[in-house]
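Heads up, the thing below is written out as structure tokens.
Here the complex is missing one protein chain, while the rest keep their positions.
Letters A and B mark the chains in the order given here, with residues in each chain numbered from 1 onward.
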Amino acid sequence: MHLLDIQQLSISFETYDYRLRKRTMPVIQKLSLSVHAGEILAIVGASGSGKSLLAHAILGLLPDNAVLSGRLSFEGQALTPERQQQLRGKQLALIPQSVQYLDPLMRVGKQVEQAVRIGDARLERQKAFERFRLPQEAAAKYPFQLSGGMARRVLVSIAAVSGAKLLIADEPTPGLDDQVAQETLRTFQQMAKIGSTILFITHDLIAAAQIADRIAVLHSGELMEIAPASSFTGNGDALMHPYTRALWQALPQNQFMDAKGWQQ
Amino acid sequence: MKRNSLLRIFIAITLLVMPLLLAAMLSSKGLLSQLEARNVSPSWSHPFGTDWLGRDMLTRTMKGLALSIGVGTIASITSAIIAGCLGLMAATLGKTADRIITWLIDCFLSVPHLVLLLLIAFSIGGGIKGVIIAIAFTHWPSLARLLRAEILAMKSAQFVLVSKQLGKSSWWIATRHLLPHLLPQFIVGALLMFPHAILHEAALTFLGMGLSPHQPAIGIILSESMKFISAGMCWLALFPGLCLFFVVRSFDMLARSLYAFIDPNRLRH
Partner (left out) sequence: MKLEAKRIGKLMPNKTWLFRSIELAIHSGEVVGLQGESGCGKSSLCRIIAGMDAAAEGEVLLNGQKPSKRGYQPVQLVFQHPEHAVNPRWRAGAILTEGWQPDDLLLDTLHIDRGWLKRWPSELSGGQLQRICIARALSPQTKFLLADEMTTMLDAITQAQIWKTVLGIAEQRQMGMLVVSHDRPLLNRICNRVIDFHKLTV
């Protein structure tokens, strides 16, 4: 069964130009994809491809001037704004990009405990800390006292203890040390193993290929291709769409090809 | 959204210009005592009623508002100029100048506002001069601090560093990069001072430090009407008070709408 179904999703923004005329800027066009329960689906695209917007649309966090069309459904039922509000933080959780999403005035242990919905809060928090290799003493600390990597693991813990079925990780790796980035990716793998479904949004194709089951490639708001991660190998011959192949081949690890026509 | 702001700006300006227009149109006859029409409650010939000397309250209120707006304007502009100069100096003339001016700002901000106002007005001897100088010298610290912070932040902005790297002079950077960013904030900050200035003028006059009783400023009107409230002549305080409220709110709305109008179009950070 598909956990999340997106049908013909189009998002555009209404803006005013300097002469106060209303203009509509389309950002995502007729996007359709589905997320299977228990998988890690990576959404890869450049900045401006609309991938973060997709995450916000699923969670119902789009700005006021966004115009939406198409259908979103979760567990077979339509995802209306009311349902999104109900499910946010409960069945649908966001692992945000920036560690500044943590409340700077609350100890991290308490922040994790507040997110627990089933079971004893303290116990769940302890289990989460163990799972993500956070020392139990860290619970008494404030976010600014933690290193970047630890703060990130707290964010993941918060999402994990909420028992959410679908976790959306928004650009979790840019700017991170290799080591911390690898750790972050490992924690996602761990979470998928215990049954969570993860939507992993990134522009780092290598990271995506490392942990995802399938990779959806976005370019200028359109879905180019969804391919199994195993297709991203060698010359990328197993990839069907020329854009996906060009993206793979452009990596410095590969041919570092500067394919014409697809640049931003 | 922007049309909204534009509309609000329009409404605000209208509300502010109205008292001025009315004040100009209404003859001064209404200010004269007409003892036969004392304490008349609001009616067709006297929409705001008359006071204990038979003076038409509408005329008094409008002329009073006009005067208050005038005094408030002069005081605010003076204050804004002081804030602009000191803020700029603090941010650009080096550490010592900065320390002195910051210390000055802190001094002024640490004294209770009204106390300082009274002291200054009192030592100058009250009257219009006292009110204007008192208000001008107590409202600049916040705006100066804001400007200083903005200029300091911009000095280390990446695009300013790039500009210098490309060979541009400090003057060029100041006029092409800093000024366009600061001007909207400065204008809005200055506009927001108006309501304060007007209210403080009213307060000072109310407390006896401001304008003389013969000049019908809002403060006087309100102050004198206090005596008559218990006698049931609430219109003496109600209408002038309401009008003052609207004027202050209009300035506020003007400032906020102006900011909303100018800024979101350009900045989408």
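One rule holds for everything that comes next: a contact is a pair of C-beta atoms (placed from the backbone, for glycine too) under 8 Å apart; a residue touches a chain by one contact, two chains touch by 3 or more.
This structure is a prediction, so every number in the text was calculated from the model and none was measured.
**Q** Could you tell me which displayed chains border the chain that was left out of the figure?
**A** A, B
**Q** Return the single residue from B:R99, B:K164, B:K227 or B:R249 that touches the missing chain.
**A** B:K164
**Q** Residues on chain B that touch the omitted chain in the whole complex?
**A** Against the left-out chain, chain B lists 157-159, 161-168, 177, 180-181, 266-269.
**Q** Could I get the residues of chain A that touch the absent chain, sorted low to high?
**A** 45-49, 174-178, 203, 205, 246-248, 250-253, 256-260, 262-264
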